[in-house]
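For this depiction, one protein chain was excluded, whereas all remaining protein chains were kept in their positions.
What follows is subunit A.
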Amino acid sequence: MDLSKVLDCINNTCISCVMQLSIVDMECVVQGIIETQHVEALEILLQGLCGVQRERLRIHEICLKSGPHLGTVASEVRLLCDLEQAEPSWTVKHVGGAMRGAGAEQISVLVRSMVESKTSKNALRMFYTLGYKLDHELLRVGFSFNFHRGAQITVTVSSINKMLKLHATDEAVPVTPGIQMVEVTAPATAETYAEVASAVSSFCEYLAPLLHLSKPGISTGVVPTAAAAAASLMSDGGGTNL
(Lines give C-alpha, C1' and ligand atoms only; values in the text may rest on other atoms or scores of the structure.)
Protein backbone atom coordinates (compact mmCIF):
# COMPACT_ATOMS: atom_id res chain seq x y z
CA MET A 1 0.00 0.00 0.00
CA ASP A 2 1.62 3.26 -1.10
CA LEU A 3 0.40 5.75 1.46
CA SER A 4 2.07 8.74 -0.18
CA LYS A 5 -0.49 8.60 -3.01
CA VAL A 6 -3.31 8.91 -0.53
CA LEU A 7 -1.81 11.17 2.11
CA ASP A 8 0.54 14.13 2.02
CA CYS A 9 4.00 12.74 2.58
CA ILE A 10 6.13 14.48 5.18
CA ASN A 11 9.71 13.30 4.98
CA ASN A 12 12.27 13.46 7.76
CA THR A 13 9.84 14.76 10.35
CA CYS A 14 11.59 14.73 13.69
CA ILE A 15 9.78 12.25 15.93
CA SER A 16 10.00 14.58 18.92
CA CYS A 17 7.88 17.13 17.04
CA VAL A 18 4.91 14.83 17.54
CA MET A 19 4.98 15.52 21.24
CA GLN A 20 6.94 18.06 23.24
CA LEU A 21 9.07 16.08 25.67
CA SER A 22 10.51 17.47 28.87
CA ILE A 23 12.30 14.57 30.49
CA VAL A 24 15.53 13.88 32.31
CA ASP A 25 17.77 12.23 29.74
CA MET A 26 21.19 11.98 31.39
CA GLU A 27 22.61 10.02 34.27
CA CYS A 28 25.72 10.08 36.43
CA VAL A 29 27.07 6.62 37.11
CA VAL A 30 29.89 4.84 38.94
CA GLN A 31 30.49 1.13 39.38
CA GLY A 32 32.50 -1.19 41.55
CA ILE A 33 32.69 -4.78 42.74
CA ILE A 34 32.46 -6.39 46.16
CA GLU A 35 32.90 -9.93 47.41
CA THR A 36 29.60 -11.64 48.20
CA GLN A 37 30.77 -12.31 51.78
CA HIS A 38 30.88 -8.54 52.41
CA VAL A 39 27.50 -7.70 50.87
CA GLU A 40 25.68 -7.97 54.20
CA ALA A 41 28.04 -5.41 55.73
CA LEU A 42 27.50 -3.11 52.75
CA GLU A 43 23.75 -3.44 53.22
CA ILE A 44 24.07 -2.44 56.89
CA LEU A 45 26.16 0.57 55.90
CA LEU A 46 23.74 1.62 53.16
CA GLN A 47 20.77 1.20 55.50
CA GLY A 48 22.41 3.59 57.95
CA LEU A 49 23.36 6.10 55.29
CA CYS A 50 20.11 6.11 53.36
CA GLY A 51 17.51 5.75 56.08
CA VAL A 52 15.16 3.90 53.72
CA GLN A 53 14.21 0.27 53.29
CA ARG A 54 16.00 -1.72 50.63
CA GLU A 55 14.06 -2.96 47.63
CA ARG A 56 14.54 -6.46 46.32
CA LEU A 57 15.83 -6.69 42.78
CA ARG A 58 15.29 -9.36 40.15
CA ILE A 59 15.63 -7.92 36.67
CA HIS A 60 15.83 -9.80 33.40
CA GLU A 61 17.84 -7.59 31.05
CA ILE A 62 17.65 -8.25 27.32
CA CYS A 63 20.04 -6.40 25.04
CA LEU A 64 18.94 -6.02 21.42
CA LYS A 65 20.92 -4.75 18.45
CA SER A 66 19.60 -3.49 15.13
CA GLY A 67 19.84 -5.85 12.18
CA PRO A 68 22.59 -5.31 9.58
CA HIS A 69 20.51 -3.14 7.23
CA LEU A 70 18.50 -1.15 9.76
CA GLY A 71 19.43 2.44 10.59
CA THR A 72 22.27 4.56 9.26
CA VAL A 73 24.34 3.38 12.24
CA ALA A 74 24.04 0.27 14.41
CA SER A 75 21.87 0.85 17.47
CA GLU A 76 21.32 -0.92 20.75
CA VAL A 77 18.35 -0.98 23.10
CA ARG A 78 17.82 -2.73 26.42
CA LEU A 79 14.59 -4.27 27.63
CA LEU A 80 14.28 -4.69 31.38
CA CYS A 81 11.69 -7.01 32.85
CA ASP A 82 11.13 -6.53 36.57
CA LEU A 83 10.41 -10.03 37.88
CA GLU A 84 9.89 -8.85 41.47
CA GLN A 85 6.45 -7.50 40.61
CA ALA A 86 3.42 -9.77 40.89
CA GLU A 87 2.79 -8.90 37.23
CA PRO A 88 6.20 -8.50 35.50
CA SER A 89 6.67 -4.92 34.29
CA TRP A 90 8.72 -3.88 31.27
CA THR A 91 10.99 -0.91 30.66
CA VAL A 92 12.74 0.04 27.43
CA LYS A 93 16.09 1.70 28.06
CA HIS A 94 18.54 3.42 25.76
CA VAL A 95 22.01 4.22 27.05
CA GLY A 96 23.87 6.71 24.88
CA GLY A 97 27.44 7.84 24.64
CA ALA A 98 29.39 9.27 27.55
CA MET A 99 30.09 12.97 27.82
CA ARG A 100 33.55 13.79 26.48
CA GLY A 101 35.98 16.66 26.74
CA ALA A 102 38.02 18.42 29.40
CA GLY A 103 35.03 18.86 31.71
CA ALA A 104 34.25 15.15 31.64
CA GLU A 105 37.84 14.21 32.47
CA GLN A 106 37.82 16.32 35.61
CA ILE A 107 34.82 14.67 37.26
CA SER A 108 35.07 11.25 38.87
CA VAL A 109 31.74 9.94 37.58
CA LEU A 110 30.62 9.02 34.09
CA VAL A 111 27.96 11.31 32.64
CA ARG A 112 26.00 9.73 29.80
CA SER A 113 22.69 10.11 28.04
CA MET A 114 20.02 7.69 29.18
CA VAL A 115 16.32 7.48 28.38
CA GLU A 116 13.89 4.92 29.71
CA SER A 117 10.23 4.29 29.11
CA LYS A 118 7.86 1.96 30.93
CA THR A 119 5.89 -0.14 28.48
CA SER A 120 3.24 -2.82 28.25
CA LYS A 121 4.25 -6.46 27.84
CA ASN A 122 4.68 -6.53 24.03
CA ALA A 123 7.97 -4.62 23.90
CA LEU A 124 10.21 -7.60 23.06
CA ARG A 125 7.89 -8.87 20.35
CA MET A 126 7.64 -5.39 18.84
CA PHE A 127 11.40 -4.85 18.65
CA TYR A 128 11.91 -8.30 17.13
CA THR A 129 9.29 -7.44 14.49
CA LEU A 130 11.03 -4.12 13.80
CA GLY A 131 14.21 -5.98 12.91
CA TYR A 132 16.17 -6.02 16.17
CA LYS A 133 18.12 -9.12 17.17
CA LEU A 134 19.01 -10.57 20.56
CA ASP A 135 22.62 -9.71 21.42
CA HIS A 136 22.77 -11.00 25.00
CA GLU A 137 20.64 -11.35 28.11
CA LEU A 138 21.36 -11.45 31.80
CA LEU A 139 19.60 -11.64 35.14
CA ARG A 140 20.41 -9.20 37.94
CA VAL A 141 19.50 -10.45 41.41
CA GLY A 142 20.07 -8.37 44.51
CA PHE A 143 18.73 -5.23 46.14
CA SER A 144 18.68 -1.48 45.72
CA PHE A 145 18.36 1.66 47.83
CA ASN A 146 16.67 4.74 46.42
CA PHE A 147 17.10 7.97 48.37
CA HIS A 148 17.79 11.69 48.16
CA ARG A 149 21.17 13.03 49.22
CA GLY A 150 22.02 16.13 47.22
CA ALA A 151 20.48 14.29 44.27
CA GLN A 152 18.10 11.38 43.73
CA ILE A 153 20.57 8.51 44.09
CA THR A 154 20.04 4.80 43.48
CA VAL A 155 22.51 2.21 44.76
CA THR A 156 22.16 -1.24 43.23
CA VAL A 157 23.96 -4.30 44.59
CA SER A 158 23.46 -7.36 42.43
CA SER A 159 24.78 -10.66 41.23
CA ILE A 160 25.03 -10.80 37.43
CA ASN A 161 23.77 -14.10 36.04
CA LYS A 162 23.77 -15.58 32.55
CA MET A 163 21.16 -17.88 31.05
CA LEU A 164 22.28 -21.21 29.64
CA LYS A 165 19.05 -21.49 27.66
CA LEU A 166 17.10 -18.68 25.98
CA HIS A 167 15.11 -16.64 28.53
CA ALA A 168 15.51 -19.42 31.15
CA THR A 169 15.72 -17.11 34.17
CA ASP A 170 15.09 -20.00 36.59
CA GLU A 171 18.30 -21.69 35.45
CA ALA A 172 20.55 -18.62 35.54
CA VAL A 173 24.12 -19.04 36.83
CA PRO A 174 26.46 -16.32 38.16
CA VAL A 175 28.91 -14.85 35.65
CA THR A 176 31.42 -14.10 38.42
CA PRO A 177 30.73 -16.39 41.40
CA GLY A 178 31.56 -14.78 44.73
CA ILE A 179 31.60 -11.26 43.28
CA GLN A 180 28.73 -8.77 43.11
CA MET A 181 28.36 -5.58 41.13
CA VAL A 182 27.63 -2.28 42.86
CA GLU A 183 26.30 0.60 40.79
CA VAL A 184 25.48 4.12 41.92
CA THR A 185 23.34 6.16 39.52
CA ALA A 186 21.57 9.51 39.63
CA PRO A 187 19.42 11.19 36.97
CA ALA A 188 20.64 14.53 35.66
CA THR A 189 20.14 17.10 32.94
CA ALA A 190 22.58 19.16 30.89
CA GLU A 191 22.12 21.94 33.47
CA THR A 192 22.42 19.89 36.66
CA TYR A 193 24.98 17.18 35.90
CA ALA A 194 27.83 18.99 37.71
CA GLU A 195 25.95 19.19 41.03
CA VAL A 196 24.63 15.65 40.62
CA ALA A 197 28.13 14.32 39.89
CA SER A 198 29.40 16.09 43.00
CA ALA A 199 26.61 14.58 45.14
CA VAL A 200 27.39 11.08 43.81
CA SER A 201 31.14 11.52 44.45
CA SER A 202 30.50 12.72 48.00
CA PHE A 203 28.26 9.76 48.73
CA CYS A 204 30.80 7.29 47.31
CA GLU A 205 33.39 8.45 49.85
CA TYR A 206 31.29 6.92 52.63
CA LEU A 207 31.55 3.53 50.91
CA ALA A 208 35.32 3.75 50.34
CA PRO A 209 36.33 1.37 53.19
CA LEU A 210 34.23 -1.40 51.59
CA LEU A 211 34.55 -0.77 47.88
CA HIS A 212 36.02 1.56 45.33
CA LEU A 213 33.63 3.08 42.82
CA SER A 214 34.82 4.46 39.50
CA LYS A 215 33.64 5.17 35.97
CA PRO A 216 32.30 2.06 34.18
CA GLY A 217 35.01 0.31 32.22
CA ILE A 218 37.76 1.36 34.63
CA SER A 219 38.18 -1.71 36.83
CA THR A 220 39.73 -1.12 40.25
CA GLY A 221 39.07 -4.52 41.79
CA VAL A 222 38.18 -5.21 45.41
CA VAL A 223 39.38 -2.95 48.23
CA PRO A 224 42.09 -4.38 50.55
CA THR A 225 40.40 -2.84 53.60
CA ALA A 226 37.03 -4.45 52.80
CA ALA A 227 37.39 -7.43 55.16
CA ALA A 228 38.33 -5.29 58.17
CA ALA A 229 35.63 -2.70 57.41
CA ALA A 230 33.03 -5.44 56.99
CA ALA A 231 34.05 -7.08 60.28
CA SER A 232 33.76 -3.74 62.06
CA LEU A 233 30.31 -3.06 60.61
CA MET A 234 29.07 -6.55 61.46
CA SER A 235 30.38 -6.44 65.03
CA ASP A 236 28.71 -3.15 65.99
CA GLY A 237 25.60 -3.82 63.92
CA GLY A 238 26.15 -0.78 61.79
CA GLY A 239 25.61 1.56 64.71
CA THR A 240 28.46 3.88 63.82
CA ASN A 241 27.31 7.36 62.81
CA LEU A 242 28.93 8.55 59.62
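Descriptive notes on the structure:
Rule of thumb we're sticking to: a residue touches a chain if its C-beta (ideal position, glycine included) is under 8 Å from a C-beta of that chain, and two chains touch if they have at least 3 such contacts; residues count from 1.
Keep this in mind: contacts and distances are computed from a predicted model.
Between the names "Defender against death DAD protein", "SOSS complex subunit B-like protein", "Dolichol-phosphate mannosyltransferase subunit 3" or "Mediator of RNA polymerase II transcription subunit 20", the one given in UniProt for the chain missing from this structure view is "Mediator of RNA polymerase II transcription subunit 20".
In the complete assembly, the contact with the undisplayed chain comes from A:G71, out of A:G71, A:P88, A:G103 or A:G221.
Interface note for the absent chain: among A:I59, A:A123, A:A186 or A:L213, the touching residue is A:A123.
Residues of subunit A in contact with the chain left out of this view: 1, 3-16, 18-19, 21, 23, 25, 66-67, 69-73, 75, 77, 92-94, 96, 113, 115-123, 125-126, 129-132.
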